[in-house]
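Every protein chain but one is kept in place in this view of the complex.
Entry: chain A
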Amino acid sequence: MSFYALWQEQDWQSVQQSVLDCTQGDVEQALQRQGKRTVEDFMALISPAADAYLEPLAQLSAQLTRRRFGHTMQLFIPLYLSNLCANDCSYCGFSMSNAIQRKTLNEQEVEAECRALKKQGFDSVLLVTGEHERKVGMAYFRTMLPVISRYFSHIAMEVQPLSEAEYAELRSLGVASVLVYQETYNEQVYAEHHLRGRKQDFKWRLQTPERIGQAGIDKIGLGALLGLTDWRTDSVATAMHLRYMQKHYWRSRYSVSFPRLRPCAGGVEVAAEVNDRQLVQLLCAFRLFDAELELSLSTRESAYFRDHAATLGATHFSAGSKTQPGGYADQAIALEQFSTEDNRSPLQVAEALQKQGLQPVWKDWELGLS
């Protein structure tokens, strides 16, 4: 059974209500659970009732994280290849109806970006594009990946959903990890925010992680865009999705991200805000749900928040991010996907981590091994 079919058996309102109905007793049981925690435990840990237990939750999360990951933080940087997009999404600065300057990097420009990033110390890169099958599709990736893989030992991608065969080809071109965020697991809300383009196909997107797993990609990233609708219900769906994926595609590693909706050109109002306290609760709940899970916090979050959250459960930080194509080699360009909060340089982020006793790690994998 596909996750799509499994999720269709769930009723959004009932899931939402079950989380709200969790008691302090449920939270205590979830905190004290020996062995693997259940989705019900996760629901209790993100429930309003768990707010009173935030400190013990954070303590447990910090312990589990140090036990599994040691005193390290993996650093990576997004490399925006293109902001062309054939979708209209209410929350994204790249939306086709936004009158921003469009740019797709050519081979020389990609190389210039790679060199600029390499100079900053990064060996792990996340390639990002808008969704434009024709101009920024497999043919483009086939040309650019051999260039990029000369510079980085770990390549992750966050691009439009592809077919299983295309993921298998990306893998052979050196892509070790693929991130595809569902944005929201609420099919109706999803329809309200995706107004044009192939991204309107909820089912195709929801089944993407399964195609990635089938293609044998080493690491798969999941997540919901927090703020489109009730973040708790979306997070329960993410947790269920994660468990489903882990059962069926057990050779892959998994990561979860917690992007909070950020202001962007022509963007929507945040419908359901997640405050800092709740974001910490969510991050720690995921850690208790899965001790091996990689948890990523981007520069969407402030330096203050990230410095404190670093020891609580996060394992991956981006740093020095520019969300516009060509932004590393040429500082003057301004056509960003969203505005970042933590604008420190990678070196400054690394120093802040070291002050907290965490070693910044710039490398994730040796390409020659795969």
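The rule is simple: a residue touches a chain if its C-beta (ideal position, glycine included) is under 8 Å from a C-beta of that chain, and two chains touch if they have at least 3 such contacts; residues count from 1.
What we mean here is this: contacts and distances are computed from a predicted model.
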{"item": "Missing subunit (named according to UniProt) among the choices \"Na+/H+ antiporter subunit D\", \"Thiazole synthase\", \"CRISPR-associated exonuclease Cas4\" or \"Alpha-ketoacid dehydrogenase subunit beta\"", "value": "\"Thiazole synthase\""}
{"item": "Option from A:V19, A:M43 or A:L60 whose C-beta touches the chain left out", "value": "A:L60"}
{"item": "Touching the absent chain when the full complex is considered, from A:H248, A:R344 or A:K363", "value": "A:H248"}
{"item": "Omitted-chain contact residue, chosen from A:K118, A:R198, A:H308 or A:R344", "value": "A:H308"}
{"item": "Where the unshown chain meets chain A, residue by residue", "value": "29, 31-36, 53-56, 58-60, 62, 246-248, 250, 276-277, 280, 304, 308, 311-312"}
